[in-house]
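What you see is the complex with one protein chain gone and the rest in place.
A, B and C label the chains in the order they appear, each numbered from 1.
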Amino acid sequence: MTAVIEARNLSRWYGNVLGISEITLDIEPGITALLGPNGAGKSTFMKIITGQLKANIGQVRIFGQPVWNNRHIFRRLGFCPESDAFYEELNGLEFLTGLLSLYGYDRKECLIRAGRALELVELQDVSHRPIRSYSRGMRQRIKIAQTVAHDPEVLILDEPLSGLDPLGKRRIIRLIKEFRDAGKTVVVSSHVLPEVEALTSEIILIHNGKILARGDIHFIRELLDSHPHMIRIRSPQYRELARLLAAENYVLNISFEPEASAVVFETHHRDRFFNRLNELVLDPGLDLEEITSPDDNLQAVFDYLVER
Amino acid sequence: MREEILRVFSFYFFLGKKSGRARTFFLLSSAAVLMAIIIRTYRLAGYWTEDGQVIFQNFLMVFFLQFLIVLLGLFYGSSLVGEELDNRTLPYLTSRPVRRAAIILGKYLAYLSLTTIMLVFAVILSYLVLNLDPEFRPGDLLTVLRYSAILWLGLAAYLAFFSFLGTWLKKPMLVGLAFGFGWESVIQYFPGTTQKLSVAHYLKSLLPQYASSSGKLGFLFIRLEPTRPVLAVIILAGIILVFLALACLIFSYREYLFED
Amino acid sequence: MSIELQNIHYSYGKVKALNGVSLSIGEGATGLLGPNGAGKSTLIKIMLGFLTPAEGQGKVLGYDLRTEQKFIRRLVGYMPEDECFIPGLDAVTFTALMGELSGLPRQEAMKRAHEVLFYVGLGESRYRLVDTYSSGMKQRLKLAQALVHDPRLLFLDEPTSSLDPTGRQEILELIGEVASTGDIRVLLSSHILADIELVCDRVVIINRGEIAATGRIEDLKMVNYQLYELRVKGELNGFRQELEQAGCRVEETEDRLVKVYTPPDFDRRRIFLSAARNGVQVRQFVCSQTSLEDLFARVVGVD
Partner (left out) sequence: MAEVREKGYHHWEGQLQEKGLVFWPITRTGIRLAFQRKRFKFLFALSFIPAISFAVGIYISERLEDFKFMAQGAERTLQVNPGFFKTYLSMDFIFFMILLLMALGGAGLIADDFRHKAIQLYFARPLSRLDYLLGKAGVVVFFVGLLTLVPALVLLLLKLLFSGSFRFFLDYPWLLLSIIFYSAFLMVFFTCYVLLASSVSKNRNYVIALIFAVYYLSEIARGIFYVIFRSPYSTLLSIPGNLRQVASAFFQVKPAQDVPWYLSFLVLSVFCLLSVLFLNRKLRGVEVIR
């Protein structure tokens, strides 16, 4: 598959403050999540790939073309900025049709497309109310509507989920997945891990302006095998379980939580560990109540990479 | 390119119409009409006043030329980019398939049209209020159209200059005020070539000067060493083109950061 | 009782924001939970006296919220939802100004400003202009200004929105610490359930301008043994079929979580056995509780 967005060696600073540094990336169709704490450089990166800013060093291409002031690219690109800013005096419909008219559609086409976009984000009912009176969730959705109203192939969404309640989040996550299923390239930034986990497994971790890791979350996890995994098992027979597994050489450490009747294993080879567990579980005397991996989520990967 | 400009134009014309500021400035320019109505009622009540033409000359020089077009040009010109930065709406524009130059030109034209409406409305209406009587000749209508055209040229020039200032400077307002109401109103009384460094000079060169003979407004023309009308128009057109081109150039190559 | 409200009504024009809210909140930390636009902010603004309720009475810290706002505001710290600050000031000056406005003597306000800024973790950057702060830092600054006059009651409106996980964790810890002093009551509004679970011991769920549920968090959570959440590695199909034959319902969510709904009296060992038979590794196995999220969803009516 060919890359849609190619970033080569991007660096950008503001005065003497670093934005991003030496980011080289190829982004392919599907959902790619940019993950990092506030101020990590996600927004800077997105602003550069959407032609809002120029890189000090390096270049970025979308569909093989440079982006800055390139109107041909912008026709195929949708950008949802992070800031909660609108032409407040307009109503939702006017906002959409107005921006759509910048693509050169005629009045009728604008109305049709705006109507479709409003339907997509479920804002038809309030389309005649001024944006000023919208709630946070509505504002976020109308912003997404303007991103997709012109049917772009590439969507760049900067923090589309921030400040939303679970219901609102679920709606937008569903939307984004629909775009992915339609074959679009979606780049989403976020600083909240469960959101990203719900969206995609293809992530790019950014911290201090650099890419810390990229790829499938599980793949990344495997890559980090030097960092031991924790597996916590709760069972009435937890001491027995510990004894059985203690002999295995891939088990590095065992600790007990007697008050929860649980045992925590540290291993650097999960496959072998779980295969062995599958064998042990055949013993009718062993009842497992709960298996968890306290650090098998993005947070752990993140903490580990950041602290490395 | 023309089509792109048109798209930006229609969006911003619509937006400009809706914003509350348009109302304020419309009211401000209608102050001339209000004054005209007061004067007319006074005259209808049987009191003596100057001839309507002479009164309108007053309006032209003092209100329209030195106040209204400068103010409209300054405010709308400097908000061309400024308002997008203040409201952080610039990304909506710069991620659309229109060239950056087209954004500037389209917005310029939109705001020019908007301010033109305010200006021409006020000019023509105040003229009619002051002069419409049985002796009114169709030829007078031509006069007022000529005045409007000259003022419009001035408005376009100021708007272009302040648009340039707005794309270039982060805070154009104070510099703009100093230029518009300081430099412009002082330099035009200087003798020799100095006065040719102001926009107002060329506008005055274009305006009929019979008012000076009536003596009331003579002081405004004391030191005017008029430029030939053709040359004045060419120079004004040149000012518009040069500063618009500069604004487009700066906007095409410069990136704008929000306050934080 | 720190807050007592009876039958509060409020509407913005035609839109009804609060529709007969009655509440009583005692000691400790209380969560105010509800989706965007449910009326959380409106409720807080009414208690601060920013808005006058169309109907109903209430007392905050024993003062009537219609007539004694000034006394309420003296004892209350408020952290608004919006990003708000005074441009051009450094953090210490800003915080000290806010303290002074609450009635701290000038020198004390300065001293106290330093102290709370250190407390919220802005010690290093306390001389920087607030304009240059990142959104996370602004959030902390807002907390600092709410604490500067050592209030008796703290209103926190969406304190964790727009924070990254680390920042969120830290802010919540700070809030928890303040709440645990015992003599500062906290009312924390959020739509994020995890935040409230972490800090508060009581919760008020509000939806469409009405109180939907209220009580201790522990009481509101009930354990439901019929649902197991699994993460597995391996080919799912065989495993799935076997479980379905045994009468279970198996769902796979978009983020690869496998939900197994078991009939009553189902031996959970059978899940492991069929996994082992099908060569599937069970890497996570949790019996799901009806957590606050489900309660929230049930009350609010998520699809």
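Please note the rule applied: contacts are C-beta pairs under 8 Å (C-beta built on N, C-alpha and C of every residue); 3 or more make two chains touch, one makes a residue touch a chain.
On a predicted model such as this, the values are computed, not experimentally measured, just so you know.
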### Query
Considering the full assembly, with which of the depicted chains is the omitted chain in contact?
B, C
### Query
Who touches the missing chain here, B:10, B:58, B:113 or B:252?
B:58
### Message
So one chain is hidden, and I want to know which residue out of C:112, C:191 or C:283 touches that hidden chain in the complete assembly.
### Response
C:112
#### Entry: Among B:6, B:124 or B:173, the residue in touch with the chain that has been omitted
B:173
### Message
Can you say which of C:26, C:62 or C:103 touches the chain missing from this structure?
### Response
C:103
### Query
Which chain B residues would touch the chain omitted from the figure, given the whole complex?
21, 24, 28, 31, 35, 38-39, 42, 49-50, 55, 58-59, 62-63, 66-67, 71, 74-75, 78-79, 82-83, 86, 173-174, 177, 181, 216-217
## Note on the structure
For chain C, residues touching the missing partner are 12, 41, 45, 48, 50-51, 70-71, 73-74, 76-78, 80, 82-89, 93, 97-98, 100-106, 108, 112, 115, 119, 145, 147, 149-150, 174, 177-178, 181, 183-184
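In this text, only the chains that are shown with their structure count from here on.
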### Summary
Maximum number of contact pairs occurs between chains A-C
### Query
Which chain maximises the distance between its CA centroid and that of chain C?
B
#### Entry: Chain closest to the middle [Cα centroid of all protein chains]
A
#### Entry: Rounded Å distance between chain A and chain C, as computed from the means of their C-alpha atoms
23
#### Entry: Rounded Å distance between chain A and chain B, as computed from the means of their C-alpha atoms
50
### Query
What is the distance, in whole Å, between the centres of chain B and chain C, each centre taken as the mean of its C-alpha atoms?
54
#### Entry: chain A - residues contacting chain C, complex
36-39, 135-137, 159, 162-168, 170, 177, 191-193, 197-198, 201, 231, 270-271, 274-275, 277-279, 281-282, 284, 287-293, 296, 299, 302
### Task
Spell out the residues on chain A that touch chain B in their complex, using ranges where they run on.
14, 47, 50-54, 69, 71-72, 74-75, 77-79, 81, 83, 85-90, 94, 98-99, 101-104, 146
### chain C - residues contacting chain A, complex
34-37, 134-136, 158, 161-167, 191, 193, 231, 233, 254-256, 268-269, 272-273, 275-276, 279-287, 293, 296-297, 300, 302
